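I have a structure I would like to understand better, so I am pasting it below and will then ask my questions one at a time.
The complex appears here minus one protein chain, its other protein chains still in place.
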Amino acid sequence: MVIRVKLFAAMSELAGSDCVEIELPDGASVAELRRQLAGQWPLIRSLLSRSAIAINHDFADHERILQSTDEVAVIPPVSGG
Amino acid sequence: MVIRVKLFAAMSELAGSDCVEIELPDGASVAELRRQLAGQWPLIRSLLSRSAIAINHDFADHERILQSTDEVAVIPPVSGG
Amino acid sequence: MFHLTREAIDYATLTEAVRSPRCGAVVLFLGTVRDLTGEQVTVFLDYEAYAPMAEKKLAEIEAEVRRRWPVGEVALVHRLGRLAVGEVSVAVAVSCPHRREAFAACQFAIDTLKQLVPIWKRENAPDGRGEWVHQSVSADVACSPAQEQP
Partner (left out) sequence: MFHLTREAIDYATLTEAVRSPRCGAVVLFLGTVRDLTGEQVTVFLDYEAYAPMAEKKLAEIEAEVRRRWPVGEVALVHRLGRLAVGEVSVAVAVSCPHRREAFAACQFAIDTLKQLVPIWKRENAPDGRGEWVHQSVSADVACSPAQEQP
């Protein structure tokens, strides 16, 4: 399945885009998504390691299995307020 | 010496005036002032026992010696805010 | 800055007055006249002050707040006279570089104001009865816990 991943702030600057697409096997987890992102976009590795993954507007843990219809985003450390 | 004592809120209602005058010997303390006030205005006794005495706009302890030029007030429990 | 006033408290102007480019945090506290104190219905309040002493105590509170926290500006205003339900009786505004300081300084200022400043309120009930509020700090005198806070 192809997952579109939204990127924000420095993450989007490092990747050169506010959205990337990534090919993942069916039943892939968030941990697998992280490995693929880090492999294909080496520049985002460091910040990715400090970032959370959100699925459908909630924080998701490493074991969460992705669905092709999920809205997926990388959430670097927030700095609102 | 004659000391004028300012009264506020329920203390002033109980005494029927916002100010009373009291005759005290020279060198009298705040404790002596309290005894004289309670003796001459029995209605204020209960609230007086829960009130502070202020001299020249500061809280004064029982041992403080009064001067004839002092501005003296009874400060019942405050309820501002 | 601090003052006693018989006019409505303009807390927006007060808040603007404490803002500063050096201060990333502003905390404003408003005390307002409640319609209920415990079971007792209030229709209006009268506030009375021993004004020169109240102003001296407000000045001391301002000085202590500035001594304890890196305050940009602090403003304390208390209303006097007759207030309807919903009106603002007291406003405290504080600016600090960071928010924890601003919250702590504002809370200290209103807590200390309510302990030390010689101002009294009279609660007036719908039947026309009014009563000055002089709750005791000691447990052996009857007092409603509901009256402990504004």
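To keep things simple, chains are lettered A, B and C as they appear, and every chain counts its residues starting from 1.
Going forward, a contact is a pair of C-beta atoms (placed from the backbone, for glycine too) under 8 Å apart; a residue touches a chain by one contact, two chains touch by 3 or more.
The structure displayed is predicted, hence computed values, not measured ones.
J.: Quick one: which shown chains sit in contact with the chain that's not drawn?
T.: If we consider the entire complex, the absent chain touches A, C.
J.: Tell me which of C:L4, C:V26 or C:A54 is the one touching the absent chain.
T.: C:V26
J.: Since one chain has been left out of the picture, which residues of chain C touch it in the full complex?
T.: 11-12, 15, 19-36, 85-86, 97-100, 102-103, 106-107, 110, 148-150
J.: For chain A, which positions touch the chain that isn't shown here?
T.: Output for chain A: 6, 8-10, 13, 47, 50, 54, 57-58, 73, 75-81.
As a working rule, only the chains that are shown with their structure count from here on.
J.: Which whole number of Å gives the spacing of the CA centres of chain B and chain C?
T.: Distance between chain centres, rounded to whole Å: 25 Å.
J.: Can you compute the centre-to-centre distance for chain A and chain B, using the mean CA position of each chain? Integer Å is fine.
T.: Chain A and chain B have C-alpha centres separated by 73 Å.
J.: Indicate the residues of chain C shared as contacts by at least two other chains.
T.: Residues of chain C never touch two or more of the other chains.
J.: If I count partner chains per residue in chain B, which residues reach a count of at least 2?
T.: none
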